[in-house]
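Missing here: one protein chain of the complex. Every other protein chain is in place.
And then chain A:
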Amino acid sequence: MDTAPNYSDSEERTYTIFAFTENKVGLLNRIVIIFTRRHINIESLTASESEVPGVYRYTIIIRARYEQVEKLVKQISKQVDVLRASFYPEDETVFQEMALYKIPMTSLISGHEVEKIVRDSYARILTVDPQYIIIEKTGHLEETKALFEQLKPFGILQFSRSGRVAITKHMKDLSTYLREQAEAHL
């Protein structure tokens, strides 16, 4: 397991947990119950195939104390179908979320304001329909939230935000970790 900086135990922070797994039925369940059993809420969770074919990356965001997250990650690592699990504080990852906003077409016709908001917030218009437009914005939570607030007066018909996807800043690759892990065991 990586040694992340040892933050004082009492402080709750946002941590990113990565789990690399084989694609097995029920594994998501096995990972999630580790949190539920300890009454820990998951802020967001995404899973998709990683850079290694057949290996899936779970990205799980939680707010917890260092000691708590360390114990959780050990429990995740212990699952038979999990290749590797690790965790990082926010500043050691680069991360994004994506949000979609559905706005009535009427709000675009009535003036240039929406267009300006989209431009200023580096969002983009994904779809234009006679009845509505769909705006897409990628960014951090605060940014997608801010755009939500700005668009609110125009009537948001639907809003959906993805979980966080994240990548670590360090240069060590998964296969190196897996090799080291294999070497540390019989």
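Things to note:
Quick note on the criterion: contacts are C-beta pairs under 8 Å (C-beta built on N, C-alpha and C of every residue); 3 or more make two chains touch, one makes a residue touch a chain; residues count from 1.
Note that contacts and distances are computed from a predicted model.
Missing from the rendering is one chain, named in UniProt as "Acetolactate synthase" (options: "Amino acid/amide ABC transporter membrane protein 1, HAAT family", "Phosphate transport system permease protein", "Acetolactate synthase" or "CheY chemotaxis protein or a CheY-like REC (Receiver) domain"). Check A:10, A:29 or A:48 against the missing chain and you find that the one touching it is A:29.
In the complete complex, the hidden chain is touched by one of A:78, A:124, A:152 or A:170, namely A:78. Residues of chain A in touch with the missing chain: 21-22, 25-26, 29-30, 33, 37, 70-71, 74-75, 77-78, 80-83, 181-186.
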